[in-house]
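Every protein chain of the complex appears in place save one, which is left out.
A and B are the chain letters, set down in written order, and residue numbers restart from 1 in every chain.
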Amino acid sequence: MITSFLMKSLDRSILIVVAILLGLALLVPALNLLTAPNHPLHVPTYLVSLFGKYLTYALLALALDLVWGFCGILSLGHAAFFALGGYAMGMYLMRQIGARGSYGNPLLPDFMVFLNWKELPWFWYGFDMFWFAALMVVLVPGVLAFVFGWFAFRSRVNGVYLSIITQAMTYALLLAFFRNDMGFGGNNGLTDFKDILGFNIQADGTRAVLFAASALMLALCLILTAAIVRSKYGKVLVAVRDAESRTRFLGYRVEHIKLFAFTVSAMMAGIAGALYVPQVGIINPGEFEPGNSIEVVIWTAVGGRGTLVGPIVGAILVNGGKSIFTAAFPEFWLFALGGLFVLVTLFLPKGVVGTAGAYFARRRAERKARANEAPDNLAIEPMAAE
Amino acid sequence: MYRILQILFVALCLLISTHVVGSRAADDLGALVDQLGVAKLSDMDERISSLAKTGDAKVIPVLEALGEGELYQRKSDGKVFLVKVQGADLLLIDPVTGMEAGQAPKAAMQKVKVNNAVRRAVRSALGGLTLFSDDTSARLKAAQSMLQTPNADALDAIEAAIATEKDATVRKVLDEARAVTLLLSERSDEEKRQAITLLAKGNGRTGLAVLTSALANADAALKLDIEAAIARIEQTQAFWNAGQNVWYALSLGSVLLLAAIGLAITFGVMGIINMAHGEMVMLGAYTTFLVQEVIRNSYPGLFDWSLAIALPLAFLVTGTVGLAIERGVIRFLYGRPLETLLATWGISLILQQAVRSIFGPTNREVGNPSWMAGAFDLGGLTITWNRLWIIVFALTVFAALLFLLKKTPMGLRMRAVTQNRRMASSMGIRTPFVDALTFALGSGIAGMAGVALSQIDNVSPNLGQGYIIDSFMVVVFGGVGNLWGTLVGAFSLGILNKFLEPYAGAVLGKILVLVLIILFIQKKPRGLFALKGRAVEA
Partner (left out) sequence: MNQTIGQSKPTSILYLDGVSVSFDGFKALNGLSFVIEPGELRAIIGPNGAGKTTMMDIITGKTRPDEGQVFFKGEIDLTKKDEAEIASLGIGRKFQKPTVFESHTVWDNLELALNRNRGVFPTLFYRLTAEDMIRIEEILTTIRLATRRDDLAANLSHGQKQWLEIGMLLAQEPELLLVDEPVAGMTDAETAETAVLLKEIAKTRSVVVVEHDMGFIRELGVKVTCLAEGTVLAEGSIDFVSSDPKVIENYLGR
């Protein structure tokens, strides 16, 4: 059942993107590790990590697209799910430091020693084990999304109201994680990581593997998302987006439909965060900034919401642009980003991929229509072209 | 009888020492000052008090210089001077005559040593000296300092001052200072008991601190009185603290109201999520800054009028910007609230960066006009003028807006559009015109809010970001399309916030408020004062 469920999703565009991602997962690490630094095709390690970061952003955008693009839920809380996944991974990496911290305490992370804490708080237990942390990476955002969504969707909080309360949730988490008493490193967050699964986190090899893992995970989540939206459930999602009360009068429990998508999406965001943290080497409360969540929305919008490939393209385009822009004209990046918000909503509501897709669909339809009108011409046409 | 004699005696001594034997005093003074140079740190206390006992006004600059570390001894003859640094050399000033006495290289001088104990002694001595100043405000200040840092040695001086004091306010502070000081002294239990009674009536923290420390080494008889007095003070304090909290809550509520009220209009009437609303507030604050810059540079006399000038200007500036945003972007997005949210967020980024590029990323200074500065006491409350004016201003804006909506033709049209856009349009109301004006009005009010908020907040490009989430919470909590909802929402959130703060701390309190709002929206998705009926649900 599961395989048929997944196989159904593999249409051409998904296959192409999955193939590209798999290719990247092999090629980029190879070009980084196997070529000499002065080789023209050499990919320096900082670029590997940068691209890896983009891939995690792409995964985050994909997660948002599942709820926004396909179900019309504009969540302004996805940065929070991303950050929670990141914190879960960060806690594992903190525990891995062990006695190598500045204070040399074998159990307590540096910031706890600094705060004069004597014992490890209960919620830090278990994070020394990778499997446990990995579980928390999906579980913590998932449970939060489930509980939050259960309340919100049941009371039919919709549209902008939902956006505003997801933003309030993110903001509350931001304030909470800034507090030292919370036990997550306060303002400074978690950083100074040493190794992951026993490998030095700074080493080129580890970085390359992390990149490959990000690409693979993105491919996997893409297939999963595709399977979800191409199933009958996915059709119901779109139905909820387009005519919520009609769906309800057909007998669908809209709150359950939304809740499932929201929870899955939050889990994917958590995974993205967990892959992000080891590649950038730090997680701090700044990741909860309400502005970050809204930025994810613009990646998705630029690429094309309601398409599967769009958010991936959008996240990479916008962040690539950001990296180039902030290096060349740092003053103007916010102008560019702000302008992008306005222009995309006004002139490109379907995004790059959506618009291109619509264009090709129209071309196909026209060709088909022409073929139907004059089936004889079809055979002659190629010759006429010569 | 004994007390009166004592007071008379001290007063007499002071009179004699300051006025009658001036010339001899000058010689003595010189000698006394010179002694500071040779005294050991442990002896300084005594020297300072003997200086202070002269009651000579000339002692004041000497003691001040000592406290500041500007008192030096000449190595050659041991004479002590006040100095000012002039390049490599020191400019000497004679402590007795106050005249310049030539220069000396640094090497020839040695600084009179001070430590914290000495500084404390200097402060209290200065306090005692200024108790007899001719300037009422100086006396008040001195009396307050005696009250805050009581010192048993000063008791005689305080009592002497009470005897001559005519100003009621100063007298009251002196009485308290005497009571506090008396508890530290070796006076009789009877007198102490009177002092305790006096202190119990007040609500000063110093009184409480003194009583608490007195409790430790008081005898059994006195102990009961002290405990009763402490209980009484604590009760009064709790009462006034609650009052002060209400005041803070009202103040926060008015700030929230100001920030949210423009949003209530655009969101309520037009269903538009204006994420750039905070930036309108910010632009209003920067308008105030510009107005004050011009006034500072060209017409300093008008400074007290700066806010009155900035208000209409800010309204115009932000109203125009709002109009441009509505005509340029938002009108293409009606009926697509989520897209509006994104586009206005983009605009907010552009506005922030524009202000950052023009004015720089740091805080700009916006001053308080004199009528906005300072505070006054109301019972045990401290009321700051700027907060008071902001409450008044917020309520005025609210009332004006209510009047506009309920009593003017424009308001009628706005309300019609709020309730049923299509119907209003078919009744011949030009909804695009109403939309544009409404948005401009909402933005303009945000700009005026910015003028007010510039008085209590840092004026930086991020100013608006701090208000946007809170404003949305107020509007959503209060209910869309109803100004009263916004008023009630703003003040209830203000009160909730300030009353959670003492128990949970500021940050946790805020988190709790956010969580409560999220839960509240589950119960009432349309807020406190929601419009009901079929049209709204469709």
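Rule of thumb we're sticking to: contacts are C-beta pairs under 8 Å (C-beta built on N, C-alpha and C of every residue); 3 or more make two chains touch, one makes a residue touch a chain.
Bear in mind that the values here come from a model prediction, so they are computed numbers and not experimental data.
**Student:** Pick from A:114, A:132 or A:233: which residue touches the chain that isn't shown?
**Tutor:** Of the candidates A:114, A:132 or A:233, A:233 is in touch with the missing chain.
**Student:** So one chain is hidden, and I want to know which residue out of A:114, A:130 or A:252 touches that hidden chain in the complete assembly.
**Tutor:** Checking each option in A:114, A:130 or A:252, the one touching the absent chain turns out to be A:252.
**Student:** Which of A:11, A:181 or A:242 sits in contact with the chain that's absent?
**Tutor:** Of the candidates A:11, A:181 or A:242, A:242 is in touch with the missing chain.
**Student:** Please give every residue of subunit A in contact with the chain that is not shown.
**Tutor:** 1, 4-5, 228, 231-233, 235-236, 238-239, 242-243, 245-254, 256-257, 260
Rule of thumb we're sticking to: only the chains that are shown with their structure count from here on.
**Student:** How many Å are there between the centre of subunit A and the centre of subunit B, using C-alpha atoms for each centre?
**Tutor:** Taking the average C-alpha coordinate of subunit A and of subunit B, the gap between them is 46 Å.
**Student:** If you look only at subunit A, which of its residues touch subunit B in the complex?
**Tutor:** Per the touch definition, subunit A meets subunit B at residues 74, 148, 151-152, 154-161, 163-165, 167-169, 171-172, 175-176, 178-179, 290-291, 294, 297-298, 301, 331-335, 337-342, 344-346, 349.
**Student:** Under the definition above, what is the set of subunit B residues touching subunit A in their complex?
**Tutor:** Within the complex, subunit B contacts subunit A at residues 273, 275, 329, 332-333, 337-343, 345-354, 356-357, 465, 469, 472-473, 476, 507-508, 510-511, 514-515, 517-519, 521-523, 525.
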